[in-house]
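Heads up, one of the protein chains got dropped from this complex, but the rest are sitting where they should.
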Amino acid sequence: MGKAFDPLLIIEFLPTLLHYLGVTLEILAASIFLGLILGVAAAIPRLFKIPFLNQLVILYVSFIRGTPILIQLFLVFYGLPAILMIFNIDISKLEAIYFVIITYAISNGASFSEIFRGAIRAVDKGQTEAAYSVGMTSTQNFFRIVLPQALRIAFPNMANSFIGSLKDTSLAFSIGVMDMVGRGDTLISATAHALEVYITLSIIYYAVVLLFEKIFNKLEKHFNRYQSADLSVAA
Amino acid sequence: MIILKDIKKSFNKSQVLRGINLKINRGEVVTILGPSGSGKTTLLRCLNFLERPEAGIVQIGNIQVNAKNATKKDMLSVRKQSAMVFQHYNLFAHKTVIENVMEGLVVVKKVKKREARIESEKVLEKVGLSDKLHFYPSQLSGGQQQRVGIARALALNPEVILFDEPTSALDPELVGEVLSVIKEIAQDGITMVVVTHEMSFAKEVSDRVLFMDGGVIVEEGTPLEIFHAPKEERTRRFLHRISGESFFTALKEQVN
Partner (left out) sequence: MTIDLPFIWIAFKEIIKALPITLILTIVPLLVGFLIGIIVALVRIYKTRFVYQAANGYVSFFRGTPIIMHIMVIYYGIPLLVDQVASKFNLNIQSSKIPIILFVLTALSLAAGAYLSEIIRSGIISVSTGQLESAYSVGMTKIQAMFRIVLPQALAQSVPNFTNIFIGFLHTSSIAFLVSEKELTGAANIVASTNLKFLEAFIAAGIIYWGLTIIVEGISFLLEKRVTSYSRGGVS
């Protein structure tokens, strides 16, 4: 580490790195979207106790929550081509970014399925009984009564998962993706000012996280606007 | 008309209902009394299959179901014959007052939204909540929520309305407003089965009173017969224990 620390470089590096923020956010958006679909699909066997699929999901969730995201990245990066080769599909030329999106989607799917499952079970049983008492079927009850309330309950956890996933994208560069951190790496090779690059990256991540936290807070307040903590209102 | 034949139900090896036989005529108001654990709530919940009896026949109106081989479809068709008012109101938390009352009409009875709205407003006026149509349950007091619950049941115009301890969860000063609504409905000639601890209410409103203990109907008769001339020892003992409480309940109602 030879060169002197130059704080001005932090400002200089900002535009260069911000330019690639879009890639990071694309990865995030795609993996969240796919993760939601996967999460719903995985929650269903668990909630309705579908045999075999139920056990499969339990295994899937346990493995994802039991291994570091870095290991998952490598497993998908080396494993997916190998599996698809069995079906004679050759994806060895596929860009790294797709492996990253797939890995994060699989990881998010596991978290989301657990969040959905917990939220649905958290809806007061009395709501379902009331639904049945007016003659609704279990399907009507699920979609009209339970699900809307479960979404509200799930929201804070989903928001946390979202922000966690944003932070996880910082590891994508390890399999060669040219996102914000990847660009930072090339900047380091060019200028040897690693500290300044990482400080700039930290500032960008921090700002984006704060922005999302503000948005989620506002959304949460909006969803809960009809929940009052104090029920002892005079008649 | 409601007929129960030989209803049996167990929870975890203990028999909660030991063979209940019951017939309720149209327009009758039947109150079920008894100590906790007597099975009265379970019996009520068997009427709309929120609890599933192991054996026996449930008939409401002209829908008859044998509990042993009841399919989901069977249970659903019996449920559509009744409506329930819950101890903890169980209003749909994410829907407004008017939406709560309309929900059953629109989704189950397939009534058109406009008609459902008109019907719901009528019923909400009857329970005295016309000014709270667009409020959410969390913004109402317990008494108001329960009145919405009653409106929700009324709107469906069912064969029978089932009341599961409708005032037990209410603050004392809110009990009166709910009881007077229930009394009005009784006078309108709606068939009702009520599980309650409110003795003076039972005396005033019921056509028939059932006393349950240990999973069987110990005694049944008119309020006069049960409260003033109980035949069974168990009935007498229960009433004696409660008599202290009902004294205070009567005072409270007078003050209200």
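We just call them A and B in the order they show up, numbering each chain from 1.
Criterion: a residue touches a chain if its C-beta (ideal position, glycine included) is under 8 Å from a C-beta of that chain, and two chains touch if they have at least 3 such contacts.
Note that this is a predicted model, so its numbers are computed, not measured.
In terms of the touch definition stated at the top, the absent chain reaches A within the entire complex. Within the complete assembly, A:Ser174 is the residue of A:Thr16, A:Asn157, A:Ser174 or A:Asn224 that touches the hidden chain.
Touching residues on chain A toward the chain that is not drawn are 1, 5, 62-63, 65-72, 74-75, 78-79, 81-82, 85, 163, 167-168, 170-171, 174, 181, 194-195, 198-199, 201-202, 205-206, 209-210, 213.
In the analysis below, only the chains that are shown with their structure count from here on.
Within the complex formed with chain B, the chain A residues making contact are 124, 126-127, 129-138, 140, 144-145, 148-149, 152, 226-228, 231-235.
Taken together, the chain B residues at the contact with chain A in this complex read 48, 50, 72, 76, 79-80, 82-84, 86, 88, 90-94, 103-104, 107-109, 136, 138-144, 152-153, 156, 162, 171, 174, 177.
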